[in-house]
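Shown below is the structure under consideration.
A single protein chain has been omitted; all remaining protein chains appear in their positions.
Up next, chain A:
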């Protein structure tokens, strides 16, 4: 997606980036350290002007991938293209790419102005004053130009790091967990800020993060990485609504996963048997072949589920997937209430209910019916671990 830009700086930016033209293309790129494979051969195209996130737990190879684009790490195999240019063999200082490092790596002996001017000066640009001033204004740090990095707060340092990279009009800006060191509130603020800057200058951003919420808020496209491979790539909504593996289902938000057996088909839908009950899954939303008698894993997001007390079960519309169970625990968190329901198909079914009209009968021990639209159900191959991606999320 090309972005229309309003500020004068943005327009300059557009010129340099569109003229240079091109996407980031990784072809068969891999990295091994001795016997350990950090990144398995990977093909990835990041369209020009997009905000692309590499999401995964620590050690999944996302930072290594980023560093291979930056030239800080030499790929074991494969090539890196920026537009038509093969940059695989170029050292970092010759690549039209800049990086915002984790914990910023600002030069402590230089003031903010000189930090931002560093890249321009290295390319022999003499009059840097105007450009550096404009850039510091863009990140709202004009007043701090003569301070040293250690005199700034974490959020300000982070913006200096962005300014220092952006001023060089890179074709791609690489961000390595840039918000990891900030507290939650500041992180939210910087997410919006970075998104604003990206929209304004229209440069391709490749953002590495382990924070699924950060990736979903900021990125147009998210690649979920696990153990050196891309598990799934798509828009945040697509990944969330239609995960293709248990890892993605568990790593991005929370999913209830049920083991089920294919019973029959009816038109576009697959009918499954799980714990004595029947569940319906649209075939298009299943990532595994559905042969009768075969096993699949069925997933449903906790907020898609409605919770009805067993006494009112008659009022549930036809055609919805139903499961009966007993409430094991509830926790009230203001905007919603989270229930853990014990059922025959899944011992800990999580259900989030918006606090619109609270049914006081829904207390631990109550018999309930869980029901949801088959269109929200997703399914995949039962061969994979049902709890993949769970530990990683717990570690956050």
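To be clear about the criterion, contacts are C-beta pairs under 8 Å (C-beta built on N, C-alpha and C of every residue); 3 or more make two chains touch, one makes a residue touch a chain; residues count from 1.
Note that in this section contacts and distances are computed from a predicted model.
Only one chain is not pictured, and the protein name UniProt records for it, out of "Binding-protein-dependent transporters inner membrane component", "Gas vesicle protein A", "ABC transporter permease" or "Oxidoreductase", is "ABC transporter permease". Considering A:168, A:221 or A:377, the position touching the chain not shown turns out to be A:168 (whole complex).
In the complete assembly, the contact with the undisplayed chain comes from A:70, out of A:26, A:44, A:57 or A:70. When the full complex is taken into account, the listed residue touching the unshown chain is A:108, out of A:108, A:315 or A:334. Residue-wise, the contact with the chain that is not shown comes from A:122, picked out of A:122, A:146, A:265 or A:358.
Contact between chain A and the absent chain runs through residues 70-72, 91-94, 97-99, 101-103, 105-109, 118-119, 122-123, 148, 164-165, 168.
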